[in-house]
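For reference, the structure I am asking about is given below.
With one protein chain held back, the other chains of the complex are shown just where they sit.
So, subunit A:
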Amino acid sequence: MKLNIQRRQLLKTVGAFFMAYGLDIHAENLSLSAPSKSETEMLSAFVDVLIPRDQYTGSATDCQVDKQIWSLAESSENFRRLLALGCEGLNATDGPSFSELSYQQQYKLVSWMAESDWNHVPRRFYEIVRQTALSLYYAQPETWQGLSISVPPQPNGYPPPWN
């Protein structure tokens, strides 16, 4: 598949993360095929904890961020592996899967991931998915509600005054 430029740029960011921190995510027996039902449920729940709905704007899944992440993963083995590992990790606890936890429990788990060791999968998964999800989310004008920007910078620019 021919990559478009924005996709390539995002994947470069992801690649840079791996390069910078030298994480070895080459694990055996991980499926690189289309995501399983449990993986999609897991990631959807995860990105909605990162970016929940509020009084102004929708959640990550309202804006299809989860779907866009999976579509990005189609063109990057590394990214796909990280998603597989991350989803597996989210499911690894005894008891209900991440997507079945209460919002409070999910929030607690994601908070732990955000503070965990840089060199391990949970933190790296958190950082990369956070960065990617936020970039995809805020690239959509409907998420700009409440900000002093409502349309792209061109063709009108921002004629003064600005105060």
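What we mean here is this: a contact is a pair of C-beta atoms (placed from the backbone, for glycine too) under 8 Å apart; a residue touches a chain by one contact, two chains touch by 3 or more; residues count from 1.
The working rule: contacts and distances are computed from a predicted model.
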{"item": "Chain excluded from display, named as in UniProt, from \"3-Oxoacyl-(Acyl-carrier-protein (ACP)) synthaseIII\", \"GMC oxidoreductase family\", \"Ferredoxin\" or \"Carbohydrate ABC transporter membrane protein 2 (CUT1 family)\"", "value": "\"GMC oxidoreductase family\""}
{"item": "Touch residues of subunit A, complete complex, unshown partner", "value": "5-6, 8-10, 20-21, 49-52, 54, 56-57, 107, 110, 114, 118, 127, 130-131, 134-135, 137-141, 143-144, 146-149, 152-160, 162-163"}
